[in-house]
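Scroll down for the structure; my scribbles are underneath it.
Here the complex is missing one protein chain, while the rest keep their positions.
Think of it as A, B and C in the order they're written, each chain with its own count starting at 1.
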Amino acid sequence: MQDAADGHVQNETRDNRSLVDNNTAQNLSSDDIEAMKRDGASGDTIVEALIANSSTFGKKTVFSQEKYKLKKQKKYAPKVLLRRPSTRSICETYFKKSPARIGFMRVDALSLLLSMANVGPYSDVLVVDMVGGLVVGAVAERLGGTGYVCSTYLGSSPSSIDIIRMYNLSSDMTSRIVQAPLGDLCSLQNSFNASSVLKDSIQAEGPEPNTVPVENTEPSIPQPVDTTVSDEKVQSSEIQPTNIDISEPTMDEQINQDDNSSLDCKGNDGSSIASKSLRAGKAPSPERMKYWNEHGFSSLIVAAPGHEVESFVADLLPLLSYSAPFAIYHQYLQPLAACMHSLQVSKTAIGLQISEPWLREYQVLPSRTHPHMQMNAFGGYILSGIRIHNGDACNGIQ
Amino acid sequence: MQDAADGHVQNETRDNRSLVDNNTAQNLSSDDIEAMKRDGASGDTIVEALIANSSTFGKKTVFSQEKYKLKKQKKYAPKVLLRRPSTRSICETYFKKSPARIGFMRVDALSLLLSMANVGPYSDVLVVDMVGGLVVGAVAERLGGTGYVCSTYLGSSPSSIDIIRMYNLSSDMTSRIVQAPLGDLCSLQNSFNASSVLKDSIQAEGPEPNTVPVENTEPSIPQPVDTTVSDEKVQSSEIQPTNIDISEPTMDEQINQDDNSSLDCKGNDGSSIASKSLRAGKAPSPERMKYWNEHGFSSLIVAAPGHEVESFVADLLPLLSYSAPFAIYHQYLQPLAACMHSLQVSKTAIGLQISEPWLREYQVLPSRTHPHMQMNAFGGYILSGIRIHNGDACNGIQ
Amino acid sequence: MMVPLNPSAKPTSQRRIAEGDTVVVYERHDAMRAVAVRAGGVLQNRFGVFRHDDWLGRPFGCKVYSTGGGGGGGRGGGKAGAGFVHLLAPTPELWTLVLSHRTQILYIADISLVVAYLELVPGCVVFESGTGSGSLTTSLARAVAPHGRVCTFDFHEQRATSAREDFERNGLSSLITVAVRDIQSEGFPEEQRGAADAVFLDLPQPWLAIPSAGITLKQDGVLCSFSPCIEQVQRACEAMRSCFTDIRTFEILLRTYEVREGALKGATDNEECNAGPLPQKRRRLLPPAKTLDGIQNSSSVMVRPCSTAKGHTGYLTFARLRVHGS
Partner (left out) sequence: MMVPLNPSAKPTSQRRIAEGDTVVVYERHDAMRAVAVRAGGVLQNRFGVFRHDDWLGRPFGCKVYSTGGGGGGGRGGGKAGAGFVHLLAPTPELWTLVLSHRTQILYIADISLVVAYLELVPGCVVFESGTGSGSLTTSLARAVAPHGRVCTFDFHEQRATSAREDFERNGLSSLITVAVRDIQSEGFPEEQRGAADAVFLDLPQPWLAIPSAGITLKQDGVLCSFSPCIEQVQRACEAMRSCFTDIRTFEILLRTYEVREGALKGATDNEECNAGPLPQKRRRLLPPAKTLDGIQNSSSVMVRPCSTAKGHTGYLTFARLRVHGS
């Protein structure tokens, strides 16, 4: 924003009473502008020419003048920002470009999910991610190479988590992302026999379902993230919540290659980052599965915005530690209400709350401060709560 | 608000770094305050004494000082405002004091209903009012003694419309309020035989169901409205949407008896205001019923926040003129969604929209402007639309 | 006639469209326009060509078809190839959606709050500045009709003339007076002292007009000032404090919801859930539909907020003229 354009409304003597709305104020025709473009004129040059050729610009108020200028600048001289990817920028970009792909999850809703599920170092976070990997990536970023994010899925086919490729994850962080079918986790939970547990989980480890190659294999020299996704992969994201066009957004955020200083301290706390052919989404090791069976996951995030979540959650909740928090995202309110009601009745969770974040951005400028005129009116609903031990006998698990 | 308390935050030198939180700052005990009250000290006197006896008041910032003062004033010296009743003040008061009684209908939602249903002079407004008469009264106020508001109801027992007694309605305005069971209106609509029409409506006119005596019989000398309602009447409001306490609010808005000047021009445009034993909620005359059958009502408002509205609206819509707008209020979203969907499928209405008003109040004070910290987060949902002629043959009615 | 001044002027199921009527041609929720019906008149839109003569004598709310030529792309409709529209009776709400925008306009949420908080009822006299596109003016007229009056002022000559024409066409001339006047610098006319039950200001510097508004209002009358920016509100509130009481500032937004026949996927098939995964390569090559095994559908009407909405229109500050001696 221009600091020069400080003109206070109250000191204005110009107003628009003499402006006649006849569309003849601009003497530069669109042909003229096209010609300038062909001659290679810069956007800024075109904006200046437009101002110079406007018969009414001088009569406009300072406020209107600036509005005019900004409008023309936006059209003819758009600015491009380069910035390293982060949960914030990735979520904002997807929300803007292909919101259906991420189930209309706005960045404030995603942030709330991470808080409500207490995601922090050494967490073992169970995740159902049917929003393309947005949540899995955000959790991995917060784990910073500690703990695990276990992405689980229904049936036999894992959900796509392609979006994790947009994150600037080190190999260390990527190695903390595992995938396991819900059936395997449940059967483990239901069996008291440790050997059957191991058998099941070893079987699961074989094929490495839906392993996603991570382009970014050398995090110490960050690469621009790959912005295109092959058709095959788009097709594989079969459990999309809605049927609208889910073309991949063009990420305008890219890694700022000249700015390693601030990256150094983050994400890869000095540990090994050497492995070259790193893959995200391996099956967890049998030992890990056994550990989770005994200790439970530290928290749960569900983002399945096209699904009934009630029965889902009934299967997932027993996989958590007692006292573990959970957060369930949805684009519709009614499925969360049904889920909340059944959790209340079953007495398996407390602290239940459905909340909806409401985010508003403001224009703060001298004499013209107000909320943005256009807003995203909806960022999703969240059901949060804490798993409890619902038995009266309280001396052991189960 | 005190104009004197203009102290700008940025010029402060005092802050609260030296305040120790030990609850010993106030030297006046609650016994002292009680004693002052017994001695008949005014609220303002007590507030001054509290300030004088606060060891920390002088060290507080101007902002904190004022906050302290306002808090104490609210507790010990509440102010009472006298004002003539209007839709605005009646709705605000009920919403604050017994929101369940009016189905949580906030004043902005009520205002929207009136706009969306195009309530104006000479309107014939069909109303389902299960919010105690709030809507019927508001429509009557807008009609100003022209047109009609026809309050209809399910089954054999009319809903209570006691709240209309809170409105400052002239006899002229009150005479425009009629009540008729939905069955009578529907049977009229279904019969092509004018004589059966008349028979039915005459039958309905007999007992004058639930006629509400209007206290305010001489509008040229406005009286304070009656603020208490007998137990019997509270009991009769049987179709309340929820079970919470529905005790009558004490209206602190009253008619300002010394201010007839501004009332003179309003509400009773010079027409006859002589009839003494005026009653609201009579049955409509047979002629009126016949007129409505032929011409249709000009619009519809439904406020049945404890009911399924889908089948309701299916019965009501045929009673409207073609092109007549309607607005349906509800405290739950799902019933409106179901209703909207069935209207879409039946092609009986267009311009369908579910909207929810979102109202926010601001504190505007020098250096401390912000939205109110506490808000009413919910004022209800509204489904609006326009009845259309859904036949392809378009030359006659039906 | 948008606001009927006698009972026979309102559109009922028996009142037919006649020459000279203004109808609102409804294509879609967000595609409407006002049309003055005249013999021989023609409306052309993406659904084809519509002859006004076909509309005469039909009731408001009816559905009319295009006459062959250019039809194409219609909205389904019974007759082969012909598009259709609905003809609606104009209301202040529809007018707000079809009027020509000469300025930023107020929409239904702000308008209905203004009418309620100004406590307008039939018979009131209300002053407005500026007139702008006349969106609010029309609703003010309905609120004070049949015997009240709206006096509206705009400093922009062309705008005032256009508004006057609109009001004329909509049959509101007897309720609304439009004058060209710069209320910020000249104030409301002196001779109107104490004439107004309510005053509405939509001005860039409302504080300049507030003293004059105070003079023009009756005792206990209500003032409203609409401003998009908070700085305008701050200065307006400051200007109000000397003569006005009960100063309250609001903001109102309208959230809209979208409804669809929904089908959430279920997750109840536990046997499938327990089966081991098939080799990953093969799965990838299956078409999406085939991989949805183990998922049941449940169907119902689903509703959720629309994604985009007006995030801000402006702040509404209401204040009551202080009664002498109170």
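One rule holds for everything that comes next: a residue touches a chain if its C-beta (ideal position, glycine included) is under 8 Å from a C-beta of that chain, and two chains touch if they have at least 3 such contacts.
For clarity, every value in this text was computed on a predicted model and none was experimentally measured.
Chemist: One chain isn't shown here. Among B:N53, B:S98, B:Q334 or B:Q353, which residue touches it?
Modeler: Of all options in B:N53, B:S98, B:Q334 or B:Q353, contact with the hidden chain holds for B:Q334.
Chemist: Would you write out the residues of subunit A that touch the absent chain, in ascending order?
Modeler: Touching the chain left out of view, subunit A contributes residues 1, 3, 81, 86-88, 107-108, 110-112, 114-116, 118, 120-123, 141-147, 256, 259, 261-262, 265-269, 294-296, 298, 321-325, 333-334, 336-338, 340-341, 344, 350-364, 366, 369, 371, 381, 386-392, 394-395, 397.
Chemist: At which residues does subunit B meet the chain that is not included here?
Modeler: 9-10, 12, 15-17, 20-21, 99, 104, 154-158, 181-184, 186-187, 203-204, 207-211, 232, 235-236, 238-239, 306-308, 311-312, 315, 331-335, 360-361, 366-378
Heads up, the rule we're going with is that only the chains that are shown with their structure count from here on.
Chemist: Are the chains arranged, by touching, as a line, ring, star, complete graph, or other?
Modeler: line
Chemist: For subunit A and subunit C, let me know how many angstrom lie between their CA-based centres, rounded off.
Modeler: Computed from C-alpha means, the inter-chain centre distance equals 36 Å.
Chemist: Once you find the CA centre of subunit A and the CA centre of subunit B, what distance in Å lies between them?
Modeler: Going by mean C-alpha positions, subunit A sits 43 Å from subunit B.
Chemist: If you average the CA atoms of subunit B and of subunit C, how many Å lie between those two points?
Modeler: Going by mean C-alpha positions, subunit B sits 22 Å from subunit C.
Chemist: Enumerate the residues of subunit A that touch no fewer than two other chains.
Modeler: 333-334, in rising order.
Chemist: Multi-chain contacts only, two chains or more: what residues does subunit C have there?
Modeler: Counting only residues that touch two or more other chains, subunit C contributes 230, 255-256, 302-303, 315.
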